[in-house]
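Sharing a structure below in structure tokens format, with a few things to ask.
For this view, one protein chain was removed and the others were kept in their places.
As written, the chains take the letters A and B, and residue 1 is the first residue of each chain.
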Amino acid sequence: MKKVSLNLIVGSILFIIVVVTAIFAPLIATHDPILDANLMYAEEPPSKAFLLGTDEQGRDIFSRIVYGARISLMIGLVVQMMNTVIGVSLGLSAGYMGGWWDEIVMGMTGLILSIPTVVFALALMSVLGPGIGSLLIALGMTDWAYSCRISRAQVLSLKSQNYIQASYTLGFGNLHIMFKELLPNMIGPIIVIATMGIGSAIMAEAALSFLGLGVVPPAPSWGAMLAKAREQLLFSPWLSVFPGLAIFITVLGFNLLGDGLRDFLDPHGKAKKI
Amino acid sequence: MVALIFKRILQSALTVMIVVTLVFFLFSVIPGTFASSLMGDKRSFDPRVVERIKKELGIDKPLHQRFVTYLAGLSRGDLGKSFSNRRPVVDLLSSRVVASFKLACAAITFAIVVGLPLGFIAAIRAGSLVDTVTMMVAVSGLSVPGFWFGLIAMYLFSLKLGLLPTFGYGSGGIRNLILPALTLGIAPMALLARTTRAAVLDTLNSDFIRTARSKGMSETRVVFKHLGRNAFVIILTTIGLQFGSMLGGSVVVEKLFAWPGVGSMLIDSVSLRDIPSVQGCILVIVLFFLIINTLVDIAYLAIDPRIRYQ
Partner (left out) sequence: MTLKPVLDIKDLSISIEIDAKYYTAVEGVSLSIGKGEIFGLVGESGCGKSLTALSIAGLLSAQLQISNGTIAFEGQQIEKLKTRGMRRLRGDRISMIFQEPMTALNPLMTVGDQIGEMFVLHRGMSMKDARKKAIEALDQVQVPSPGRRIHNYPHQLSGGMRQRIMIAIALSCNPALLIADEPTTALDVTIQAEIVELILELCKARGTAVLMISHDLGLVARMCRRVAVMYAGQIVEEQFGSDIFTGPCHPYTKGLVGSLPRLGGRLEKGQVRLNEISGTVPSIFEFQDGCRFHPRCPDAMDKCRHEAPMQTKIGPRGYVRCYNYG
């Protein structure tokens, strides 16, 4: 029986809120997030005109947060897609073919796992230079280890199933078996991991932007907004609250959605974890 | 069993070598050099000055020669000299490592002390309100951006209430440690709570628990003598992974609280293009991770007889 849990419901709601905010940003925001800057109104607390207050450049925080959803979502989705594609291809092929390729992939995975994401992204970005392109590439190459391990584990347990052996005996090529038979049966856990991975990607981007290495101002990245807010912590604490809250709600949404999808697709927890 | 340990150690050593090599060659191709970072925005600089700096730093020699020198230095325990302040990297790192290690220990202690019982209670009372609330707390803990939590906590406890110092290492005492450790420990705590819950639930449904009950022992004994060790075996991996990645994963927390650890040294070195420092930091980070995980593997050999007697 497919189970629709509370996680799934709340997660989906939050997800929809964030996506709608991102898509309809121009309609929801009250001001222009970058251009509408008036130093006269700098660092004002929340008011009727500026729903969440203004930042140090006089820009409306609410509008910046709304537009920030676009940045976070875009980065999160692209990065996670890259990570998932890399991870699943490596894991699928490693598990299926075994032998030396498997050893190499497992070695690479071990290597990647021993370097914390932020550190690895840092290193890559210093090679690639600043900017959103390098941010995407750097993050897109650091988090595939998890989906790789899961895919590989799935393949290993499915490989011995009779229908796979049957296909093999009937002469179906390896590619066919991998993509038409194994992959569709692995989709469940992969989707769950990918969903939660979007949350981590958004967090990672926020962390890098907070350090000044990701998306640079004046673009309204939530992480960068928090970095600026830190400087004004004593006198304008509200600056720190809202961007972080936005990150929290978004990541929470993806995590709950991922949990909910897992409950839905695999209510008895039969899928093996790493 | 000794053979297995040896094999693990060898594997780790190989990993370290690969990482060191990769980092070395990676950073020799980054755009911009230390020299240019010193100059700042000046577009025109005297090439002779650049040449002199290069000679001083030893980066005028060809790449492979530098690599050999570096490796030779490594075997002696010499990690080169920092470009920015000419002191040996090893010296700079030693105090930083201590600071990061303290932070990591405090954070993982918090994570274990709070996360394990939380997950355990949630599993024992699975399906109840306690379970739901606990897991909601856990998922929130995973979703909270560390630096945001740190900022808010900083504001509340330090600036507003004046209970704790805002940032810095201070004299290395507990008061300075609390906020950063909590900030760093929240996500691991949440993950541990979830992992513990899953492990305990999984074990609770095992056949041997049913056998234990059929022997007529009290539920306490079932839980502590039979369930405990079996579930812990599963949780240990997570603890190892989390603790192992804390030396480098603390980058953001260290920056936020101006904690003089390896992470903050890494960021500064990267922006300065101070290659020896960068290499030293990454080496230490990876080494720490591998050491911790090798220790965990060794612990498994001691705890789980199935691995011991193959």
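In this section, a residue touches a chain if its C-beta (ideal position, glycine included) is under 8 Å from a C-beta of that chain, and two chains touch if they have at least 3 such contacts.
Note that the structure is predicted; figures quoted are calculated from it, not measured.
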item: Displayed chains contacted by the hidden chain, counting the whole assembly; value: B
item: Which residue of B:132, B:206, B:237 or B:271 touches the chain not shown here; value: B:206
item: Selected residue (touches chain absent from view) among B:49, B:133, B:163 or B:217; value: B:217
item: Residues of chain B in contact with the chain not shown; value: 206-208, 210-219, 226, 229-230, 233, 303-306, 309
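Rule of thumb we're sticking to: only the chains that are shown with their structure count from here on.
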item: Whole-Å separation of chain centres (CA-atom averages), chain A against chain B; value: 21
item: In the complex with chain A, residue positions of chain B that touch it; value: 15, 18-19, 23, 26-27, 29-31, 132, 139-140, 142-149, 151-152, 154-155, 159, 198, 202, 241, 244-245, 248-249, 251-252, 255-256, 263, 266-267, 270-271, 273, 278, 282, 285-286, 289-290, 293
item: Chain B-touching residues of chain A, taken from the complex the two chains share; value: 6-7, 107, 110-111, 113-119, 122-123, 126-127, 129, 199, 203, 206-207, 210-211, 223, 226, 229-230, 233-234, 237, 240-241, 243-245, 247-248, 251-252, 255-256, 259, 269, 273
